[in-house]
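Only one protein chain is missing; all other protein chains are in place.
As written, the chains take the letters A, B and C, and residue 1 is the first residue of each chain.
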Amino acid sequence: MAAVKSTAVATKPKAIYVDTSKCTGCRGCEVACKQWNSLPADPQPFAGSYQTKRDFAPNTYTFVRMNEVATSDGEVRWLFRKSQCMHCTDAACVEVCPKNAIHHTDYGTVYRDADKCIGCGYCVNNCTFGITKLDEVAHKATKCNFCLDRVEAGLEPACAKTCSTGAIQFGDREQMLKLAHQRLAALKPGFPEARIYGEQELGGTGFIYLLTDRPEKFGLPENPVVPWTVKIWQHVVRPAGEVMLGGTVLALLAAALLGAGKTGKVDKAARTGSGTGSNEGGATDAKS
Amino acid sequence: MDPRFTRTSSQADLYAPLRPGTDIAFIGGLINYALENNLYFRDYVVNYTNAAFLVDEGYSFHDGLFDGYDPQTKKYDGKSWKYAMGLDEKPLKDPTLTHPRTVFRLLKKHYSRYTVEKVCAITGTSKEVYLEVAKAYCATGRPDKSGTIMYAMGATQHTVGSQNVRSYAILQLLLGNIGVPGGGVNALRGESNVQGSTDMGLLFDQAPGYMALPPAAPEYANLKGYLDKETPKAGFWTNKPKFFVSFLKAMYGEAATPGNQFGYAYLPKRDPKKNYSYISLFEDMYDGQIRGAFFFGQNSAISGPNSNKENSALDKLEWVVISDLWETETAAFWKRPGAKPAEIATEVFLLPAAASFEKEGSITNSGRWIQWRWKAVNPPGEARSDLWILHNLHRRIRARYAASHATKDQPLLNLSWQYGLGEEPDIEAIAREISGYDTRTGQQLTTFLNLADDGTTVGGNWILGGMYPPEGNKAKSRNTADKGGIGSYLGWAFAWPANRRILYNRSSADLHGKPWSNDKKVIWWDPVAGDPLKNEHGKWVGLDVPDFKPTVSPSDAGGSNPFIMRPEGVAGLFSKLNEGPFPEHYEPFESPTANSLSTVNLNPVVKIFKSPMNERGDAEKFPIVVTTFRLSEHMQGGGMTRNLPWLAELMPELFVEISPTLAKARGIIPGQDVVVASARGEVKAKALVTNRWKPLMINGKEVEQIGLPWHFGFMGIATGDVANKLTPHVGDGNTLIPEYKAFLCNIRGVK
Amino acid sequence: MEISRRDFFKYSGATLAALMAADLGFDTTPAKAQANELKIKFARATPSICPYCSVGCGILVHARDGKVINTEGDSDHPINHGSLCSKGAAVFEVAHNPRRLTRPLYRAPGGDRWEEKDWDWVLDRIATNVKKTRDAGFIESEKGLPVNRAENIACLGGAALDNEECYLLYKEMRSLGIVYLEHQARV
Partner (left out) sequence: MPKAKAATVYETRPRVVDSMAPNGMEIIRFDGWARAAHWAHVLSFFALLVTGLAIFGPQGDTIARVFGGIQATRLIHRAAAVTFMALSIVLLLISAANNRFRNIFQGLKNLLAFDKDDLAFLNEFPKKFFGLEARVPEQGKFNGGQKINSILVVFGSIVLAATGLVLWNPKAFPIYLVRLAYPLHDGAMFIMFALVLGHMYLSLVHPITRKALGAMWHGRMSGEYAEHYHAKWYRAAVEKTALEKTDTAKSGKTTSV
């Protein structure tokens, strides 16, 4: 309903910088995330590759995507990317959440408040990256919450702490960006397609990737946007609807006051009949 | 370099595939490359290795065989694998390295056969990649550079496993990479305390501290005979009598007196003709010789080779005791798929053990750091620590023999067991006994140098000497300072020996005691340091505890002999192992091709078991090379990981990695069930078709390769067939470690 | 169903007010994140070393009222600086796992199931077996030389045991005369 979402401006912007040129796919982050958040396993059958997780699940906030990519000279590259909620600044979930259960924190991350979430699934269906999932039993949307309790206690998020190759680092946003740019400069000669992903995308995301190849090789959209349907919904339909509704009520009030002078009787003078119904209003009519 | 393109390879700057079992060819080629292109570190090689030593005339090598080989006994006599001695009974040397019988020349001649073409034909690596590897790695031969070789079971689990590691040592010595930071030959061992359990001598022929357990042979009849035979004339091992007597005092305490050779007779003497190592143990168990067995946290049904045979061996036991945290496949061998419990008469005891954080104790990592573990919580239910189990089992067995006066029971009754009267043994007392104390004062020793051979000191394991000095257990120290930034962390825990972090670090300095390069300095000679009262005129100082006599100056006698454990004080490019002084490439027990370097296909000293269930596969029936491997998500026999939901969901079941060409050839689609068969068994797995695997050109023929993780078994959450049903009962020429990493198989899809 | 004009104003006014309030987005509840309480806040952290491979990474085991509530890397530890691979990170499930053995189990010869026993019973029975088997196969001497060995009992394990445990195991087994003493270092 609210046209303007109460988005806390990030006073202490933090970020997690994931360097895919260092990740060896050991999946320590997957286990550490489950350990800290006490998430039970959700076993999937062997799916033809090391990556047994195909998608997020109510108790899987993060998993490592493993793509084998053939290179031009017939060799193979094995690209790993730890995937999780991106914590976008221009966040579709924050916009669509009807209960203000998802909002930005002082660190610029997107936090889902379990108490206010009713499990309506708006965020699940509109997330730009399709990450948030719905726990139908607990009626809660589930996603990575950037280990907010740890961050507020001055600790690193669980995945950043457990990463043994230093692929996942946590810190102030501009410090992380500095590291990313340094690394990019070093990698560019060997990896022409290397780039930073998340610095500008969607107004800057809480997770910043240093990709060694094009985004789709890592299962990421080239330039992610909040779905246009969300924009139409939140910035056109809703405001317009509210204005129209307000207008209707005012019109009815005005009509009632101005029309007060009329007697209850049928107005003989206007024999030709005044009919009923405003341009939007209407008399009763049975469905024929 | 790895037969498989692994997740680590994905981040490597350079990945070189090679056929499993051809490491010596690969490294031999690098040795040749370093020598041919003069990339070796000459000063280091001349002064710190036995390159300049002349070898006895009797030494020879021809068509894959060294001198003195007896085909009947399949052994070398090794009589002439020694230095040529001068009149002064000292080895003859030629520092100019020109004499044809210098170790250097013989080495150069031996590896001149390992040309790049020949090597690439054997290993299947492409020439371009191989030359890139050679160029990149041999560049570390410069004084200011260093390179490290890290390896695991991929190098050791071969019939030529020991020589594989020897070839790493030779390459590193030529490039001057031993004793310097960022150098070394580093094993990535697989269990949290496998280093500690090896240090404690839990091997059939060992006493703690890498000392030999005496065999039943005339020359070992008494302690004096043992010490004369086992103590070298020079080098640090000349102290062995102090270490061995202190060990006997630790074993038999008061009952170990000079009179009874400190209880030497009580030690069990093994039959020298018999081999009691892992494979022979199960062979003998299969033959019914072994009636009872203990398994302490070991899941042999999964991790042992030829598991069909090893499981059948377990069936023959009268009783077996298993102590573990889970009901493993070894504990449940009597109800394994296909077994008939009614016909298995073994009495099985499964004891619940405590986990690492449910008990106190120290463990030693691959870097020889002995770290203490504190107890966080009690074990669940009635689980107990292995310490508790061993302590209370010993007391009960001993009680049964209390009344006996038979001599055969004296070894048990005279065993020293001073760990308190309660059920829970006093672990600090055990740690103190291991580290060593003076029997007269009860004072903890500060170093193993204070151990004595007259029975006045107790030292359970000399290499841990000094871990528990009077001021307390150094394994518990947690100072995070790293002086000099080379990662020595001298204040963190205790490293054996004597807290040295980089062994042979004397070789990081030149003949004058000055570091070869500032970047690679560890210790150096400081003429000013030293305590004048002890008329010390200079001392070795630096960023690590010197692995050298601190006050011996570089110019003193032996002042430039960094390899203090070896009699000649210098490293052994030429060094005796069962198969010879230089590593030579031989094909694995089951190979798709003949040896193209000589007519000797299999390592000539390997023991072949002519017993049932030990068939040998040939390339016709089994054309595909297979190697077993481990996953980062599972651990060894799988007990500790396949019972954990978070890990079971990451790697849920057994799969086999195959190349797209092989898949097409066999009509196998990704994810399909396949059967992998070797001469010894069959295994069902899911197919993981990946272009990380490619067939390799081996001696002109295209050979397919596949990879099988071996953690899986029928117990636990993540289950699967036992990959080790396929592996052979054949082992390395020196250690008899099984050849898991290279054998032959065939594969077919299951409709 | 006559609704007086006054009633109408009352009702529509009320709904209007509610709508207007919602309209302008006055979110009455505070937007600040109330992250839940840090679970390890009052826990005791015990340093331990990972039970898996031999790199020797440091692990902190957080416990409260005798129960493990969290395990993560030990940031002070110079080897791993707080990081852990997938196995080390899962150590929590070694503490909380219904599959853990909690009572001594015994399987009778030819039997098809485990029976739960107490420690006294199993240790006594094992000691009896050891003595019976040792005495049956003990070789006291060979060719006049004392050998004191028992070749009919083997002992395997344990690279996962502490040093002190390995030491006791060594003393205990050698004192019985066992020469078939092997463990994972060989495989």
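One rule holds for everything that comes next: a residue touches a chain if its C-beta (ideal position, glycine included) is under 8 Å from a C-beta of that chain, and two chains touch if they have at least 3 such contacts.
Only a predicted model underlies this, so the values are computations on that prediction, with no experimental measurement involved.
Across A:122, A:146 or A:170, the residue that sits in touch with the chain not pictured is A:122.
Remark: the omitted chain is touched by one listed residue; of A:45, A:98 or A:221 this is A:98.
Residue A:252 is the one among A:10, A:47, A:114 or A:252 that touches the chain missing from this view. Residue-level contact of chain A with the missing chain is found at 1-2, 96, 98-100, 116, 118-122, 124-126, 130, 139, 227, 229-230, 232-233, 236-238, 240-242, 244-245, 248-249, 251-252, 254-256, 258-259, 261-264, 266-267, 270-288.
Keep this in mind: only the chains that are shown with their structure count from here on.
Across the two candidate interfaces, A-B and A-C, the one carrying more C-beta contacts is A-C.
Using CA-based centroids throughout, the chain positioned farthest away from chain C is A.
Measuring from the averaged C-alpha position of chain B to that of chain C gives a distance of 28 Å.
Inter-chain spacing, taken between the CA centroids of chain A and chain B, is 52 Å.
Residue positions 632-633, 645-647, 650, 717 of chain B each touch two or more of the other chains. Annotation for chain A: residues 26-27, 30-31, 35 touch two or more other chains. Those residues of chain C that touch chain B in the complex are listed here as 44, 46-56, 58-59, 61, 63, 66-68, 71, 76-79, 85-87, 89-91, 93-95, 97, 99-112, 114, 118-119, 122-131, 133, 136-138, 140, 142, 145-187. Those residues of chain B that touch chain A in the shared complex are 5, 7-11, 632-633, 645-653, 655, 670-671, 686-692, 717. On chain A, the positions that touch chain B within their shared complex are 21-27, 30-31, 34-35, 40-50, 52-53, 68, 70, 76-80, 165.
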